[in-house]
Every structure is written in C-alpha cells, then in structure tokens.
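Every protein chain except one is present and positioned as in the full complex.
Order of writing sets the chain letters: A, B and C. Residues in each chain are counted from 1.
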Amino acid sequence: MKLWGGRFDKDTDRLMEEFTASIFFDRRLAEEDIAGSMAHCRMLASQGIISPEEAGLILEGLAKIREEIRRGEFTYSAVLEDIHLHVEQRLTEKIGPAGGKLHTARSRNDQVALDMHLYVRKEILAVTSLVATLQQVILEVAGAHLDVIMPGYTHLQRAQPVLFSHHLLAYFWMLARDRERFLDAYKRADWMPLGAGALAGTTFPVDREMVAAELGFARLYENSLDAVSDRDFVAEFLSAAALLMVHLSRFSEDLILWSSSEFAFVTLDDAFTTGSSMMPQKKNPDIPELVRGKAGRVLGSLVAVLTMLKGLPLAYNKDMQEDKEGLFDTVDTLKICLMLYSAMLRTVKINAAQMYAAASGDFASATDLADYLVRQGLPFREAHAVVGRLVGSCVNSGRRLSELTPEELREASPLLGAEALLLLAPEACVAARRARGGTAREAVEEQLKKAREIMEP
Amino acid sequence: MKLWGGRFDKDTDRLMEEFTASIFFDRRLAEEDIAGSMAHCRMLASQGIISPEEAGLILEGLAKIREEIRRGEFTYSAVLEDIHLHVEQRLTEKIGPAGGKLHTARSRNDQVALDMHLYVRKEILAVTSLVATLQQVILEVAGAHLDVIMPGYTHLQRAQPVLFSHHLLAYFWMLARDRERFLDAYKRADWMPLGAGALAGTTFPVDREMVAAELGFARLYENSLDAVSDRDFVAEFLSAAALLMVHLSRFSEDLILWSSSEFAFVTLDDAFTTGSSMMPQKKNPDIPELVRGKAGRVLGSLVAVLTMLKGLPLAYNKDMQEDKEGLFDTVDTLKICLMLYSAMLRTVKINAAQMYAAASGDFASATDLADYLVRQGLPFREAHAVVGRLVGSCVNSGRRLSELTPEELREASPLLGAEALLLLAPEACVAARRARGGTAREAVEEQLKKAREIMEP
Amino acid sequence: MKLWGGRFDKDTDRLMEEFTASIFFDRRLAEEDIAGSMAHCRMLASQGIISPEEAGLILEGLAKIREEIRRGEFTYSAVLEDIHLHVEQRLTEKIGPAGGKLHTARSRNDQVALDMHLYVRKEILAVTSLVATLQQVILEVAGAHLDVIMPGYTHLQRAQPVLFSHHLLAYFWMLARDRERFLDAYKRADWMPLGAGALAGTTFPVDREMVAAELGFARLYENSLDAVSDRDFVAEFLSAAALLMVHLSRFSEDLILWSSSEFAFVTLDDAFTTGSSMMPQKKNPDIPELVRGKAGRVLGSLVAVLTMLKGLPLAYNKDMQEDKEGLFDTVDTLKICLMLYSAMLRTVKINAAQMYAAASGDFASATDLADYLVRQGLPFREAHAVVGRLVGSCVNSGRRLSELTPEELREASPLLGAEALLLLAPEACVAARRARGGTAREAVEEQLKKAREIMEP
Partner (left out) sequence: MKLWGGRFDKDTDRLMEEFTASIFFDRRLAEEDIAGSMAHCRMLASQGIISPEEAGLILEGLAKIREEIRRGEFTYSAVLEDIHLHVEQRLTEKIGPAGGKLHTARSRNDQVALDMHLYVRKEILAVTSLVATLQQVILEVAGAHLDVIMPGYTHLQRAQPVLFSHHLLAYFWMLARDRERFLDAYKRADWMPLGAGALAGTTFPVDREMVAAELGFARLYENSLDAVSDRDFVAEFLSAAALLMVHLSRFSEDLILWSSSEFAFVTLDDAFTTGSSMMPQKKNPDIPELVRGKAGRVLGSLVAVLTMLKGLPLAYNKDMQEDKEGLFDTVDTLKICLMLYSAMLRTVKINAAQMYAAASGDFASATDLADYLVRQGLPFREAHAVVGRLVGSCVNSGRRLSELTPEELREASPLLGAEALLLLAPEACVAARRARGGTAREAVEEQLKKAREIMEP
C-alpha cells in the first residue's frame, strides 16, 4: 500500500502509477535529497523533535543509502513514486521505525522544492565553470592569432576588415554576460524552502535558519505558500540557458560558414567532424550544427515550464512535476555543448591567407574613403554619396576601388587625392579603428587585457 | 574505424561520439528501418542492381535481426552512431560482404527520412485510435447521464443551465477535429522519400514506385532535395499534438474544478487519484493535473522543432537529428494521457444533485427572462436592461429572481407577468434551447446521434 | 452606460475600459461582422422572429454602415468596446428601436466566433493564392535556368552537383504542402457557430442551416458550448503559417548565402535590397533577412494562442480576446512576405558561371566514383572506403580527383580504370541521376511537368 494510502479504498491503477511516478527521472536528485534530509535530521535533533539516538541512526542510514546509490546498488520502482519515498522506505528497512521520524515537520512539497534549489545551485556553478573554460579557450585562440585579418560582415555582406581575434572576442563578452546571468539566477535559487510543509508551515518548532546555514543558503523563503508553489528559479535558469544556447548557435553559424568551401576560413579538426555514409569526401561540422539545433530544444524546455506554470492557482499542483525533465535535459545539453566547444575550438585551424584575401576583395574599405573625405571637411552624408557613386562605377566596370585612376578620383570629388587609396589596404582600415572597443591591434590588446582581468578569480 | 572514415586522419573524439550518436533514441525506429530496408532490397533485386541470391541473404538476415531486436538481444553502442549503421553492421556480421550491398543506391539521409515517415504514419494511426476510444467513452458517459443539469459557465461565472451531457459532448467535437487534423497530417507523412540519396537522387536505376507500393505510400517526393531536407511532417504532427493537449488541458481544468470541494460536481475514482505524504485527508486529481502540465511539454517540443528548422539552408543539416526526441516523447505522452483519460472518465462519479443545486442558484436563468420580454415585443437591448436592473436589485436584497413579487415585476416592465417566473427553473431554461446544437434534451439526443454516426467506421 | 450595464452600480474604470476594449484591433472584422449580421437578420425574418419590415430596415442600415466603414467615415471609441457594439449602436442611431432587435437570438460569444471563422476562411484563400503565385514564379525561374549546375550541399559542405532548377523546385514542393495544409485548416474554419448564443443555444426558433447556407459554410457546430469555447481553427491557421514561414526562412538563408561575396551565386535586384548609412558599398539582402527574422514572430504568435487557450475551463473566457492580434499580424506578415518574395525572385540574377565553378571544385563527384566501383562489383561500403582514401590523399597533396594518375587509381583499386575520371565532370554527375525525383535534366523536366499539373485549377 502507498505511504499515503490510509483513506483510499482501492489500489492505484498500474498505468496511473507509471504516469504519476517521477522516480525514473527524479532519481537524479538523490544526492540533494539525502543532503537535505541530513540537514533536516540534525535540526530535528537539535530542536529536540527527535532524540539524538534516532538522529544518529537516521544519519548513519542515510550515509549508507548514499553509498548504495553511488555504487549503483540501489533499486528503483514505479510503485514507490519518487526519490523521496525510495530513500525513506530504504531507511526504514535499514533502521526500523526511527526511519519514519525523518519525515516529521516536512512534506514532500517542501522537500522536493529544497532538492530542486540545491540542484539548480549546483548546476549553475558547474555550467558557469564550463562557460569560463570556453572563455579561456577563446582568449587563447584570439591571443594566438592576434593579427589575422578577415572581413567583418553585416547582412552577411563584407562590411569592413576586422581582426579575427576581435571577431572571436565578441563571443567572449556574450559568454561573460551569460555567466553573469547564471550567477544572478543563483541568487534566486539560493532561497531555502524547507519548513514550509505542504503549504502552511509546520506545527513543530523547527529552526529553519539552522537548515539554511548547514546547506549554505543565503536566504529563507519568508512565506510557506510561496516556498512550495513557485518554480521561477527553474524558469530563470532555463532562460539563461536559452540565451547561452542562442549565443552558441550564432557562434556555430559562423563556424559552419567558415568551414564551407566558399569561405574556407577555418578547418575543424578531424576528431570533431564526421563523414558521410554515402559521399566519401564529406567532412561535416557536426558539433556546431548540433549545437545550433539544440538551441531549439532548450528554448522548447523554457516554453514548456512557463506554459506549465501559467494559470496555476496556489499552492502546489501536480503539474509542477513537469519542472524536472526539461531542466535535467537542459543541464546535460549545456554541459556537453560547452565541453565540446572548448575542445573543438582549441584544435581549429585558422586559414589566415584565405581570410586576408577575402578582406581585400570587394569594397570593405569604402567607409574609410568616406571618412577621409569627412576629415577633408565634407559632411558625412555627402562623403557617403561620393564614395557610393565610385563603388557603383567600379561594380559596373569590374574593378576595385584601388584600381581607380587619379582623374576619376578628382572627378568624383576635388578633395580626393591619390594618397587616399593608401587607406584602402585592409591593414590600414584595421589600424585606423583605434578607439576603445575597436578592431585595431592596440585596441584589441587592451580588450584582451580587460577580458583577462574579468577572468581572474 | 567509422564506416565513413576513409578520408579521415584521426579518430573521433569520444565525447564527440556520444554527442553526435543518435542510437540511444533512434533505436525506436528499428522496425521501420528494417521494413524500409526490406522493401529497398526487394527493389534492388527486382531492378537487377543486386542478385536474387544477395537479396535472399539480406532479407533473411534482416528478419533475424528484427527477431533479435524484438527479443531484446540486440546490443547498442555509441560507436555505431545510429540504428541504420547498427542494423547494417549486424547484417554484415551475419551474412558477410553481401550485407554491404544493401546500402547501394541510398544514403542515410533518405533512409532516415523514410524511417521517420513510416514512424509518423504508424503513430498517427495509433494516436487517432486512442482519441476515438476517448470519444466513445465520452459518448457512453454522456449517454448515461443525459438529463443531469449543471450550470454552464462563461468567465467561470454561472451563465445558463446546461445538460452535463451537453457540456461533456463539447469535448467530443474538439477531439473529432483533433482526429481530423491528425488524419490530414497523415497525408503529408504519406510521401515516400527513398531514392533521394544524400540529396541529388541516385545513379542507380531504382524503382521508387515499387518501394512506395510495397510500403503503402500514397505519393512520392518528386524532388530529392526536398525529400531529405524537410521535417514539416514532424512539425505538423506536433502541432496537431499540441492542440490535442490543449483540449485535454481544458478538459482537465474542468475536472479539477469539478473535483474541488467548492464545486463537488464529480468524484474521481480512487484508482485514479493519489494522496499526500503529509495530509492524510487528501485525494488529488493527479491525472488531470499532469495532463494539463504536459500540454506545456508538448508545446515545447513543437517550438523546439520549428526553431531547429528555422533558417537552415538546404539540404540535410545535422541539426535535423534533433527532430526525434521531442517527437518520441510526444507520442508517448499522447498515448498515456489518452489511455488514462479514457480509464478515468469511465469510472468518474457524477454528483447530479450538487450540479442541479448550483444550476438553480444565482441568476443563471436571467437570459430567459429577457428573451421572454423580447417575445412580448421589447427590443432585446431594452429587455436586457430591464432584467439587469432586476438582478441588481436582487443582489442588493439577497434574493433570487424567483423571489420577486408580481408588483416588482410589473414595476420593472408592464410586460412582465408572474407567469414569467416559471421560465426560471433550470429545467425550463434547458428545455427551451431546442435549436440544433443547443442544450435541450432533444437537441442533445440529435447531437448524440450525429456523434455516433461519425464514429462509425 | 454600457449596453450590459443594467446590474451595475458603478461606471467602469477608464483604464479598465481601454484594457478590455478590442475595437482598435477587431475593427478589422467589420466586413465579416456585417455579413454575419445580414445573414442572421434574414434568418430571423424568415423564421418570423422579426418582421419583414424590421428586417428591411436592418439590412438597409447595415449596408449603409458598411459603406461608411469602407469610406473611412465611421468613428471608433473605446467606450463601445468592440466592433459588434459599434455596428449595433450605429444601427440604432440610424433606424431606431428596430436596431435593437438584430441581437435577438445571438450573443457576442457566437457572433465573434462567426466573425473569426469568416475571417480565417477568407484569409486562407488570400494566403494560399499568394503561395500559388510564388510557386508559379519558382516554376518560371526554374524553367528559365533549367541547365545551370550548382553544388548541392549537406551540412553546408559541397556534396554533389545539382541543377539550380532542381534546388529551386525543392521550395515549390514545400510550398505545395503548405498550401495543402492551409486548405485542410479551411475545413475546420468552415464550421458555422452562430446559434450557440452565449454558450447554451437559444430559446428562439432559429434556422442555423439557413445562416450556414447563406454564408457558404460546409458544416454546423453541433454543440453550442464547443462553438463559443474553442479557437483551435485559429491555432491551426497559425501552425500552418509558422511552417510556411519556416520554409521561407530556409529559402531566405539560401538566398542570403548565395548573395554573399563568398558564394556569389545570385545578385538581387537593386529594387529589393538596401544600402548602409555608413558603408557606401553595401547592398543588403533585406527581404530574405527580414523574412527569416519574421519566422520567429509568427512562431511567437502561435505560442501565444496555444498558451492562452491552455487550461481554460469551458466555455468562453475573456482570455480568448487574445486570439486576434497575433492572427491579424500573422496574416499581414504572410501576405507581404509572399508578395515581396514573388517580386524579388522574378528579378533575381543567376550567376551561372560562378555556380558551375563551385560545383567543379572540391570533391562533389566522389560519390559517383564509389558508385562506379559498385557497378564493377565492389560492395558499397568498400567502394566508399577506397574513394575516401583517394580524397584524403588529394586533400593532403592539394589536388582534385581528376588530377590523380592512372597508377594512383589502380593502386587504390584494380577496378579503377582511367575512364572512371570521366564520371567526375559535374555534367556527368547530374546526368547520371535520372531516377524519378533526381537532378538529371530529364528527371527535372518530368518534375516540372508534375509541378505544372498540380498548379492547374
């Protein structure tokens, strides 16, 4: 019979049992569940709600169960619904009736809320640490290819030459904000719910501050209904995850483009590509592609949780059991994506010559010609128009700007001397953007310095 | 070494292998994969691309592998990436080099597309059959409680009395449209992609019509790039699934409300409820709650697939491997939700007296009073205002409309005779709505008749 | 005072009035509202519920109001909440008390449901007609460039040469399925809700079949609660819209790639690109970019409606007013995207030489070499490995397959004669894929024929 079966006349339908059981996914919370139970047990003893002997038995039993779980010797079954009942049942098997006292002054509602908070806190630290590793790899790769010039793009059209290191570092800062976001989310995961009971608090003289201190929580939920009813900290984690995945999906798009024959800016290492079962020549950028695809999956999990919570009355509703699988899947997804990204990026081969050639083509330096005219006194809008017409004439005659004759330049504007053509070399364009945050070597070095500073512990 | 490893210098990274492998979820496609391979093999032989002996060996080998899989004796490993390579490798183990010939004239790209089409077709039939069962249960329950009167609600305010059977049947029609939608989706899943090769077709003289006929497909993809690039049939399945779940989530909301002490319109059977680990009196409507929550999950999977596909260039991209897990999870979710709904609904207890009492309270019959005035010649808007004022006066004096005095009625409008009060009985309100689709008993019987007709095969 | 104000003691809060008013967006339903009212009025007269004189007055009044609206002379105000009350109020101004009779036997709940069905039906026809136009443009452009060869891609790696016309036609078929999907959605929009009243039907002897016939509906809602409670037909429209936008977003990605300097496969016409305020040389593919971006917007509207409906009890709830803005926005988005796509595609310039050069590079024909070996008797998997090694050796030595010496070929496999190199020309690769749906000219011509057939009325 169920632990809660006292008032029931009939057994639960078996399919129903499978449907409502969460053990096959919430077993992932076993460590958190036991850590929370241990803290709860110590508090019960400290408050005299259970005896020191009972507490000793319980703590010893829980430690043994934890060992069984770690060694893979624990058995799971849908009948026992969830990880909480599994642990408690096993405890009673091991230590007898004292096991039944552990659940004093708590409910599964505050217990599962506690487990989830512990889990999210833990995984935020794990994920941010992997983000930091990827940031370090970016710093390494950027530092190692500081002077490589490539075209910068807008609208996927070559826009202006930039340093490859500068382009790469853009992702460093996106990841920096992602990390901040996760750490801000940590603050909301850092509220301690235990003591809320099923929804109204408990009739026992619990010491919630003690539990919080033992488990390292910064704050307590000040309202028992709130403590068991909300999963906003899960949704916030998933929001931060969705944005991180969006950033990685954009990085992936860049890498996929750069790996194409048309761009040929980088070569991914064999270890991080796959082939085709049909086409012997294929070498596919599977990691960036899958990462890009998985951005959808993580967004889906965010939508799932927000939709699930939407419109639920207080306090706990069974719908909220749906807060777990998408979260667990997201944690796994983030971790493997980040690990593989770091490994892949470390081994990527940069094709500097190809990048440089692309930066030299087209009219990526046209802005600099306009800026030159501005410095000669022409209002920007007129300078823009002059250069626009020169570009148009080059396109029609199949030439580059650097192939214009001095006469053509003068004709376009008397302010345009031949020396202006010197500005059109990609190196000159890059070097000219010295202002903070720009792509000139010294600006990028300054940026690298700042980036390294924020990575220091 | 990988089957596609010819051009590679290095081994695949192990983590990368896990990341890109799909075997741990696409093994669910084993039956489809083998059925597709058998049809392909017969066609290759029929076209003289392989010999009859080779075909015989291959077919025999595939049948044995299918048995191994069904008996759970097949072993899976991330190294072999996916179900396609698993089957093929095992085939070669079993029958030697002839096994290598099965992949002639196809690629994993068209092979997986075929498997997915077969799978979606199969599951559409399975899901619609479960929907039909639930519709039948609704017809039974509605038929068994034809005359029970309850309040109909808008804005969760009691609006007008309706038959409980009528309310229940509303879900019948939603499910009918859901079923139609799935069957329409079937038409798009019913295109046969094999023969598209990796993307461009095949150099072998394949007979795609033969494969399609053998597998029962209504149409062929007429464009090889289209055949391997799209997953719109998956997204369409998920759209239909999301709407079905939205309908069930609304049904769930009704059942959860009706199970509350405040409504107390129904009692769910013990077999389909659970208790609380803390509160001994609790009996919770877990099934409707979880179903309502899982509407979010299914919507999340739809968002995931649409976002994954968004912005992908042709043809196949690895991102598309993300089409499976959300689909499989959705199929499982739909099936168990539908099965439990049917079982639960069959055993639900209807509290007719409580429903009737609720329908008698408040002012659920006020519309009928206004309609009465209209029939006496008052324009509807004026009648509405007259009755509105009467309701306001009753609210202020704590009475029902039926407790108004003849004087009060006449004062409100000379057209209001005392006989008008007879219209206020719930039975009268219900009986008066005889027009097609209305809630009068004869209209509901007519509706039931129509509903039973569309359920006939 | 409000039309429904009879029972209220106080005026509505002004901010509240703005919040709940829908007139500023539902005025778009004016034509549908009047058409629905006219049909309702004729039925009321035909059933003797109103007199022929009243009906004549009402119909004349409605026709005049429709003229005012078309001429932009109608005034709107938040006080009158929605289009239904606007029309009715104006009617009463024009024709006096008879105007108040129009609302007999209906409620705003079934009235707005009717308007929405009429609107969705109308817009499905408008959208599918624009889809058909785009399909025609694709047929024209494909027909006009039938023999242009380009690389086909998987994983954005060059995979096998294909005809540009073949690649383009892939989108034709996606759009064909989109059109089918909209037309299937039409069937669910084609149910007639009027007569459902607020939720329970009506006490008047209405003739719902007559209204349906007059408005061209194929079916009637058989359940009044269902008729006013559901918006699945809106969600289904949005699902079809989301998939159409996903298809267009993929087409856009292709066009954006092809417009880049790196690909340079197409040149968009000046009329359909924009420049940069800073970089004089820029010519940006704004249309494909915006279309790709708007795929997110339409998906967002789908999510909004499904989330809104999720968990609502029957029958009508005010939440459902949120069904409109996303729908209207989606209709506008689809229409302008489709119109611009047709116009842009008609004027796109195809750079055949650049496409051909790309198809010749790399190893896009490697599959054909493997297929050749298969025809010589080698199992496919071994052939794949042989060619894979040849590709690897070419990559390392910077050569193409066609530059291998006869000795190298023989060394790789005794079956590899020098004549095999002839297969490597892109023309040969394309021509070899003659099976139905393949990229050979005759297969594409056959495909074009089929495509033209399904476009015939």
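Here is the rule we go by: contacts are C-beta pairs under 8 Å (C-beta built on N, C-alpha and C of every residue); 3 or more make two chains touch, one makes a residue touch a chain.
Not measured: the values here are computed from a predicted model.
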{"item": "Hidden-chain contact residue, picked from the options C:Arg219, C:Lys318 or C:Lys449", "value": "C:Lys318"}
{"item": "Given A:Ala21, A:Ala39, A:Ile83 or A:Ala98, the one touching the chain that is not displayed", "value": "A:Ala98"}
{"item": "Hidden partner chain, touching residue among C:Asp26, C:Asp230 or C:Glu289", "value": "C:Glu289"}
{"item": "Contacts of subunit A with the absent chain, listed as residue ranges", "value": "3-9, 88, 92, 97-101, 103-104, 109, 152-156, 159-162, 166-167, 169-170, 172-174, 177-178, 180-181, 184, 187-188, 195-206, 208-209, 220-230, 232, 235-236, 239, 242-243, 246-247, 249-250, 252-254, 257, 292, 295-296, 299, 303, 306-307, 309-318, 367-368, 371, 374, 379-382, 384-389, 391-392, 395, 429-430, 432-440, 443, 447, 450-451"}
{"item": "Residue ranges of subunit B at the interface with the undisplayed chain", "value": "151, 153-160, 256-257, 259-263, 275-286, 289, 303, 306-307, 310-312, 358, 361-364, 366-367, 369-370, 384-388, 390-391"}
{"item": "In subunit C, positions touching the absent partner", "value": "2-13, 15-16, 18-20, 84-85, 103, 106-109, 197-198, 269-287, 289-290, 292-297, 299-308, 310, 317-322, 325-326, 336, 339-340, 343-344"}
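The rule we apply is simple: only the chains that are shown with their structure count from here on.
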{"item": "Same-site or different-site touching of subunit A by its copy subunit B, using the half cut", "value": "same"}
{"item": "Whole-Å gap between the CA centroids of subunit A and subunit B", "value": "32"}
{"item": "Shared-contact residues (touching 2 or more other chains) in subunit B", "value": "3-9, 103, 109, 197-198, 292, 295-296, 299, 303, 306-307, 310, 317-318"}
